[in-house]
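With one protein chain withheld, the remaining protein chains of the complex are depicted in position.
Lettered A, B and C in written order, each chain numbered from 1.
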Amino acid sequence: MLAFMLRRFIYMVVTLFLVSILSFAIIQLPPGDYLSSMVAGMSAEGQQVDQQFINAMRDRYGLGDPVYVQYWKWISGIVLRGDFGQSFEWNRPVSSLIYERMGLTLLLSVATLFFIWAVAFPIGIYSAIRKNSFGAHLATLVGFIGLAIPNFLIALVFMYLSFRYFGQSVGGLFSPQYENASWSLAKVGDLIAHMWIPIIVLGTAGTATLIRIMRANLLDELNKPYVTTARAMGHPEHVVLLKYPVRVALNPFVSTVGWVLPGLVSGATITAIVLNLPMSGPMLLRSLLTQDMYLAGSFILLLSTLTVIGTLISDILLAWLDPRIRYS
Amino acid sequence: MTLVAKQGIRRSGSSDRRTPIYTVEGLRVHFPITRGVMRRIVGQVKAVDDISFIVYRGETLGLVGESGCGKTTTGRALLRIVEPTGGRITYTPPDGDPINVRTAGRDELKAVRRAARMVFQDPNSSLNPRLPVGEIIGEGLHYHGIARGAEIEDRVADMLRRVGLRPEYIRRYPHAFSGGERQRIGIARALAVNPNFVICDEAVSALDVSVQAQILRLLRELKDEFDLTYLFVGHDLAVIQHICDRVAVMYAGKLVEIGPTQSIFATPRHPYTEALLSAVPRPDPRVRGTGERVRLAGEVADVSNLPSGCAFHPRCRYATERCKTETPQLRPVGEQMVACHFADSLTLKGVGSYAA
Amino acid sequence: MIDQADIDTPATAPKAHAEVEHREQYAGQWTLIWWKLGRNKVALFSGAVVLIIYLVAIFADFLAPFSSEHYQGRYAYAPPQPLSFFVQNEEGWRFQPHVNAYTTDIDPVSFRRTFVPDPEEVVPVRFFAAGETYHLLGIIPTDIHLLGPENPRDPMFLFGADRLGRDVLSRTIHGTRVSMSIGLIGVGLSLVLGIILGGLSGFIGGAVDTLIQRIIEFLQSIPTIPLWMGLAAAIPQSWTPLQVYFAITVILSLIGWTSLAREVRGKFMALRHEDFVTAARLDGLGEMVIIRKHLVPSFLSHIIASVTLAIPAMILAETALSFIGIGLKPPVVSWGVLLQEAQNIRSVATAPWLFLPGAAIVVSVLSMNFLGDGLIDAADPYGN
């Protein structure tokens, strides 16, 4: 087991190394660099920007260097000193910018995950045992509608409705008065009052997928002989269900957790923009748009690491559940 | 090899029974165990470890043992479904030169696989649910180049009739048949290409008891009709006793005893055989209750980490110090061949002489 | 020979269903799937909807009253008009399909333009009306549209009009083409990649498998939005909208193939050791024949089901790309582009009909999903 984990860990390091190269390449793909986007912004604000100044800045940021030199500067800083570099735009260390956003991002992601589970579980179980019933179709329909409507559309409409009919303050996770206040009970309450829209919007898309997984797994289990036996022995239906099939059906569920979290972190980008949430997605998008190289690259690297670690966790879980996998 | 030559057979058979059809010498099937990051090979799973036996033309040889003992692997190694890692397997066609199965080229292997066939344990997984039975049975005829076009259909229909299914079912799909019927289809597929050797890999274990009897009867009838030789792999000694001429007992990848069915069942020479036999249900009320059930302590030996000496010694109630250090060799004792240091001195209980 | 009486009775033979049973016993895989699907009303209905949507895509030019660029500036943000079939005059009711023209007014302070369908002014419409010329199926030149105003200059906006006075119905119909084909082509590409690489991985195993698995893991570990943005930004500016469309499709499928490949590999791995594959090998079939005859048909139904589930994912991905502003761009008309143009408070508040392309997305994604689910259920040969 230890060797298995160690081997997977080495794979992970290799993968991350490749990801770091690719993420760097992705940032270089769009034409121009941070300075051209900065100058574009400045000239949109009406300023004339001096070419010599741009050249000097380009030298200072090393943007004129060959790509591999830039890459080396970045990756060696991360590996040797744990230094993710400076954000060009904010003139601050990338790491502090990312960490500031991570707290609320994770909070919201985890809350959304629980929401998804809370909805997908019962619906999944129900639609498996009452397969083809009207209720099952209706429940699945609701789940799928959530999947089918683009997130930004739901977000926009929700926001409009909440503004129009409930007079709630628009966007963000806090009312203005709590935005910069220190943490208090009232602020937590305010946060909770603001969290339901993003949670529902973010959750709708994931729910249908999990309902599907739950239903499929449970159907597989329900067809197995031991269930029939248990039924034949006269156990009440809910005991029969909860004793084994649901638990077994849960296994793949648990092992997908590793995948779900990073998906929420980056997948929430569009929703976070529309709902004006202080999450990592909008900052990632902005850094990509302004070509804030080190910030964007580090973000991609971080999200990839989350995914790879998630995969590793789910693989280890699977190997732990099923020893045969170890030999494969 | 002398060892092979010395194996006992029933004298009463016709002369061609003495002709070997399959000769297995020192067969090994090992799987490497890798450890660590570099996948260093640190050990071997000795699924089959140095076993030798001969299958003679016309007989039914039973291969028994607990699950995991290597019997299925042995059966599969004979057709190179799993690759042997050592030893020699020779198939001798009735009218041709012996073929070294291990080194056979594509065409030779194909010839072996045409003459030597297999019936699988689970008819559900061995029949492709997406093909009609006609196609399943006819596949061998087509790809072994035995028949073409309409001829295939005729022969398949004939084959169906012979295994007791209606020829008009030829276009049905496996899902339309019951378990027993599916196994009949599996048998038909094995026999369609006119083989002379069939490996029945737990061919009836997945079936209900009543159906088992029908299939066994069918197998016996077909054996006579087609002049077949069977290697019958199984764990159910009652079934083995019912159908086999000789029995080979395997434990932890090794052959521990081999000999005529009657003598093995009456006078087992190996403590493991005794233990296996004691678990056989006894339908005869007169003998029921007289035998003492030999309970095997502990688990089947781990083939990736075999005990020293005799692999059976940790579970053997007769084990001595010698058994822990010295590996017993297969040697003739009476009509049988046994791998036990004390085969001569032990008096072990059989199951009496009630069976056919 | 064996006596017929010897045969054990089939486990399933209730007399009442004898006929059905009989029929099913001779049914092959696809027929069975078809029958099972036929019993699943929801899936069947969804399948019909999917078919209709693709027909709409093929005959978009004919079905849409106008071309996607056709505009009547005077009618910007005109609301939908109901289509009526009868007019009343002195002689009573008369069959005359029509819509009602609008009365228009611009508020000088708020710049709000108000349209009210005018019950007095009838715009006669007719089926198979002559309108703009187009090439049916890209070949046959014609100007016949399924429905259109008798006078092409009259307003007819059954789904309302957008900010330039373009017919939302026509644009939605034209958008069907790009949106549905981007899913189909994208999934097609994913499928080719997924089956080839997943198949190699699952069938050959060993080092090839490890390598392909690492590649998949690698691709899947990259967050999609940056990857999209990077790749989309790499599309040369000089490309025509059509080229960009294909490039976007390729980008979507480059990300999409990995999960399909994993699925194919899993199926291959599971099937490789199935007894019927071993049996086929013993029957003398070569490896390629085994793949073609036994393996591929065994997972094809599942793959088809995955495809029906992957297409809607692609449609949604295209919409998301359009939202970030890196997807398709006007003048290409796709549902994503239409929604992107509509995604503003103004539309939510005053022109909700601009979200009708969103309804088209919902309907197609839903029907594909239900069809896919139905197929998965039906594809299991031993399932109930």
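Keep this in mind: contacts are C-beta pairs under 8 Å (C-beta built on N, C-alpha and C of every residue); 3 or more make two chains touch, one makes a residue touch a chain.
Just so we're on the same page, contacts and distances are computed from a predicted model.
**Student:** When one chain of this assembly is omitted, its UniProt record names it as which of these: "Peptide ABC transporter substrate-binding protein", "Sarcosine oxidase, gamma subunit family", "Molybdopterin synthase catalytic subunit" or "Nitrogen regulatory protein P-II"?
**Tutor:** When "Peptide ABC transporter substrate-binding protein", "Sarcosine oxidase, gamma subunit family", "Molybdopterin synthase catalytic subunit" or "Nitrogen regulatory protein P-II" are compared with UniProt, the left-out chain turns out to be "Peptide ABC transporter substrate-binding protein".
**Student:** Considering the entire complex, write down the shown chains that touch the omitted one.
**Tutor:** Taking every chain of the complex into account, the missing one touches A, C.
**Student:** For the chain that's not shown, point to the residue among A:3, A:289 or A:313 touching it.
**Tutor:** The missing chain is touched by A:289.
**Student:** I'm checking contacts with the chain that's been left out. Which of C:83, C:130 or C:345 qualifies?
**Tutor:** C:345
**Student:** In the full complex, which of A:43, A:76, A:133 or A:184 touches the chain missing from this view?
**Tutor:** Among A:43, A:76, A:133 or A:184, only A:43 touches the chain that is not shown.
**Student:** Of the residues in chain A, which ones touch the absent chain?
**Tutor:** 30-32, 36-48, 50-57, 60, 86-87, 89-93, 96-97, 100, 156, 159-160, 163, 167, 169-172, 176, 179-180, 272-278, 282-283, 285-286, 289-291
**Student:** List the residues of chain C that touch the chain left out of this view.
**Tutor:** Per the touch rule, chain C residues meeting the hidden chain are 69, 71, 73-74, 76, 106-107, 109-113, 163-165, 237-238, 325, 329-331, 343-346, 349-350.
The working rule: only the chains that are shown with their structure count from here on.
**Student:** State, to the nearest whole Å, the distance from the C-alpha centre of chain B to the C-alpha centre of chain C.
**Tutor:** Those two chain centres are 55 Å apart.
**Student:** Can you check the complex and tell me which residues of chain C touch chain B?
**Tutor:** Residue list for chain C touching chain B: 1-4, 6-12, 21, 24-29, 32, 274-276, 278-285, 289, 294, 297-298, 381-382.
**Student:** Which residues of chain A touch chain C in their complex?
**Tutor:** Residues 11, 14-15, 18-19, 22-23, 25-27, 29-31, 132, 137, 140-141, 144-145, 147-153, 156-157, 160, 208, 212, 216, 223, 262, 266-267, 269-270, 281, 284-285, 288, 296, 299-300, 303-304, 307-308, 311 of chain A touch chain C in their complex.
**Student:** Which part of chain C faces chain A closely enough to touch in the complex?
**Tutor:** Residues 40, 42, 214, 217-218, 220-227, 229-231, 233-234, 312, 316, 319-320, 323-324, 339, 343, 345, 348-349, 355, 358, 361-362, 365-366, 369-370, 373, 376, 383-384 of chain C touch chain A in their complex.
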